[in-house]
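A single protein chain has been omitted; all remaining protein chains appear in their positions.
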Amino acid sequence: MKKKFNLFNWLFDGNPLFSMLLGMCTTLAITTTFENGFVMGLSVTVVLLFSSIIVSLISKYISDELRIPSYIIVIATFVTVLEVLLRKYSIPVYEALGVYLPLITVNCIIMGRVLSFASKNKVGASILDSLKCGIQYTFAIVLLASIREILGNNSLTIIDNLSGLLGFKLSFNIFPSSIFVPSNIFLTSAGAFITLGILLGILNSIRNRGDSK
Amino acid sequence: MKFKVDNGPHVKDSDNTSRIMNRLMIALIPIICFSVYKNVSIIYRMDISILEALKPLFMILIAIFTSVITEFLYSLFILKKNKKDLKEYMKHSYAIFPGLFLALVIPLNTPLLLVSLGAFIATLIGKMIFGGFGHNIFNPALTGALLVTTAYGSFISGTSNLFELDTIGSATPLANLANFNYVGTFEQIVGKFGSIFNYIFGTIPGTLGETNKFLILIAFIFLVATKVIKWRIPVFYISTVFVITYIVSLTNDIGIWYPLFHILSGGLLFGAVFMATDPVTSPITPMGQVLYGIGLGILTTILRFLTPYPEGVLTSILFMNMTVSLFDKIGLKIRNSFNKKLIYITIFILLVISTGFIINKNLNKDDSSVKILNVIKSEDSYVYEMSSKAWGVITANVTIKDGVVISVDIVNSSSETKWSHIVSNDYINKIINGQDNLDSLDAISGVTITSDGLKEMVKKVIEDYGDKYER
Amino acid sequence: MNLIPLFFMSILSENIILNKFLGICPFMGVSNKEKSAISMGISVTFVVLCSSILTFLINKYVLIPTDTVYLQTLMFILIISTFVQLVEIILKKYSKSLYNLLGIYLPLITTNCAVLGIVLINIRSNYTLPESIVYALGSSIGFTLVIYLFSLMRVRMDKSPIISSFKGYPIALIAAGIMALIFSRFVGV
Partner (left out) sequence: MYSKIKLDDNKEISLKKELIDKSDITYVYIPLFNCGVECKCLVKKGKKVKKDTIIGIREDIDFPILSPVSGTVMGIEKRLYLNNSLVDCIKIKSDFKNKSETYNEVEDINNYSKSKYIELLKRFSITGMGGSDFPTFLKYKNKVRTLIVNAVECEPYITSDYELIMHKASEIVDAIYAIKVINNIDECYIVIKRKNKELYNVLKEYIDFYGNIKIVKVKDYYPAGYEREIVKNILNVNYDKYPSEKNIVVNNISTIYSIYKALKYNTSISKRIVTLSGEMFRTPVNLLLRIGTDMSSVLKRLDGYVRKTKVKLVSGGPMMGYSLEDDNLVVTKNLNCILVIRDIEEYDENPCLKCGRCIEVCPMKLSPVSIKENLSNPDELKKLDVNKCMECGLCSYICPAKIDLRSYVRAAKKEVNHK
């Protein structure tokens, strides 16, 4: 029977964060609120998109051992552009991402994707691929961020730092505070490690159960 | 007639794991009974409901119940064991101990729900995920305790601790020591809790396990005689703490009671005899155990003196659990040659002495408990980032506008600070309103240290603002 | 912030890996044998120390005067990768033994978040030169300490019967979580 277009499988099997565990440097740190996760995911996708376009164009002309430095320069320029834009338009987002915004250049996903895929294929294919990878990564990071925030301080801020840009604030509590008492351990670094560890474990067991059936 | 064939030796020692664990249980029973008796006898005088009095008992029962149930469910669903060998598995995996040890380590006033959550975490994350009995790296009970106290710390200190409120106004002896900047006269530090004997016989505040030192000593002798625990770890652990605190007492010419106080207070004795010697998470080689014990001693004293958290035992045991295979490697390397052993022993002894002096040096530095972390100038007012070492570290942003403090908001506080009291008495506004003569403002009973800390902070800001920006 | 507490803080409580999440890719990947962990640590210390000095000077005398502060990221990345290239060539020529010890990890460092992370934190929290050297040294020692401790535990975890879905990365993450908790208790040393 035709393999059903299973959103679940498409999202997870090749997902840079969950299956290949790349790009953890930037993920764990700022996924304390839903919005941070979302913004980080978006910015990584954007950078990945543009850099894979450029790389797929110029990869033919660059000799082999100069590959890595030149690709880094391409990515770094895009990140700097992003940084300048963010600083200009919404200071709170820039503050929220802090040191981790420039660190996107060294993010293993982008470098990995660009080296393995974009440099070998045509522009069209690499755009599609970077979009797919970007969306997968954003989904993963948003999932992690929402779990940590719900458990952390029992709320889900969709728009807070961006309010300067978009004009409206949107955040709401999930559980009535009488039932569930949030603990800020999930916002600390230890909580991040443990939550991601357990999350990965559960996802693996779901996938194993899926295969074994 | 056919016979059974196997290649091991055909006669074996009568002792086995379950008998060892039973003897460990026997050693624990007197300590549990004493802690229940202590709580009941105190409450008897204050005629509070029996339910409240038997809290230690409930804590232990709930903790054991949760950890056994968790292990049962874990092996049933996740390890998918069928009925027959599930019973066998449960018999050999000693599910009681993570819960029991957790109940004995967690502060007395933790609500029961948290105790069961702690036992659940201790069994699940501390032990089962790492592969069940014999494969965990960290001591399960301590992992559970650490996770729960960090996650819901404010909750624990929020509820009133029956025991403390009654006899002695403030927290455990160690927290009290921290307030005197770790050095003080006999009166201040020990006298407050009665004589040294109170310490030995446990009529001082503290968690369930750590009260009666005499019973712990007896349990230690019994456990070593019946070969249940590794005797080298507690012996070297406690003697290192004694040596270091002795150095500190010598240099500040305090009496011999000071090292004794350090050994008899807090969770040191209980931790050294029961928690540090948990066979699975401690080194195997004899020399490894010796160095492990000395390392534990050094870490505990560093944590006790230099960090705001009064209790160093829990963190140092967990930290040393990470380095167990390193000490085993060393132990294996030097097991045959005596002079190699000598080299390692001297290195570690030098470490011990140098820690003594380092602690001593840091002590004398008059870091008054309140410090200005940094000052940020916003439009017309100044925001002082302050940290005050009251009961643990409190950091707060105090905004001051041309001489008048307009707001004090707490950034973060260590797990032991009791915020429910401060908020309930709306103490912060009281400070802000009466900020010109703060000394007259008295502290809230039961939370003396924290309220003093806040007052100090505001006073420091006003004074600093005065000489820096006033002119 | 005088130097000694900064040094200890950057090793223990504000540890690069456990508190600031930088350098997790090598942390997970490389730390299965003690030897590789230590040599990784040493090479990172070497590169971070020198590149933080270099970046401080360039930032002070080139970027700020010419008001092109936004070029920081680009500039630092270039410095780090050229520096790594330089070190690789020097090592290959002069000390062969050191090269085999550290060789394989040097290219890995360029894409390592920890190096750029430390350098950026130095600049962002505008440390003076001595402070940034102490911070760089401290955090790279912290990096090596954590990677070494973790490789000790990894050896033992690989042998124990963890259920299949938690084997490998998930259990490593949980153990790292507990480590982070323990390190965070060292605040104020």
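When the chains are written out, they are named A, B and C in that same order, and each has its own residue count from 1.
Assume a residue touches a chain if its C-beta (ideal position, glycine included) is under 8 Å from a C-beta of that chain, and two chains touch if they have at least 3 such contacts.
Bear in mind that the values here come from a model prediction, so they are computed numbers and not experimental data.
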In the full complex, displayed partners of the excluded chain: B
Contact partner of the left-out chain, one of B:Ile26, B:Leu250, B:Val280 or B:Leu351: B:Val280
Touch residues of chain B, complete complex, unshown partner: 1-13, 15-17, 19-20, 92, 132-135, 227, 230, 279-280, 282-286, 289, 328, 332, 335-336
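The definition used in the following text is that only the chains that are shown with their structure count from here on.
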Chain centre separation in whole Å, for chain C relative to chain A (CA means): 22
Chain A and chain B, separation of their C-alpha mean positions in angstrom: 38
Shared interface positions of chain B, touching two or more other chains: 125, 129, 147, 150
Chain C, residues touching no fewer than two other chains: 163, 166, 171, 174, 178, 181, 184
Of chain B, residues touching chain C in the complex: 78-79, 125, 129-132, 135, 137-138, 143, 146-147, 150, 302-303, 306-309, 315, 318-319, 322-326, 393
Parts of chain A lying in touch with chain B, wherever the complex brings them together: 181, 183-185, 188, 190, 194, 201
Residues of chain C touching chain B in the complex: 149, 152-153, 155-157, 159-163, 166, 171, 174-175, 178-179, 181-182, 184-189
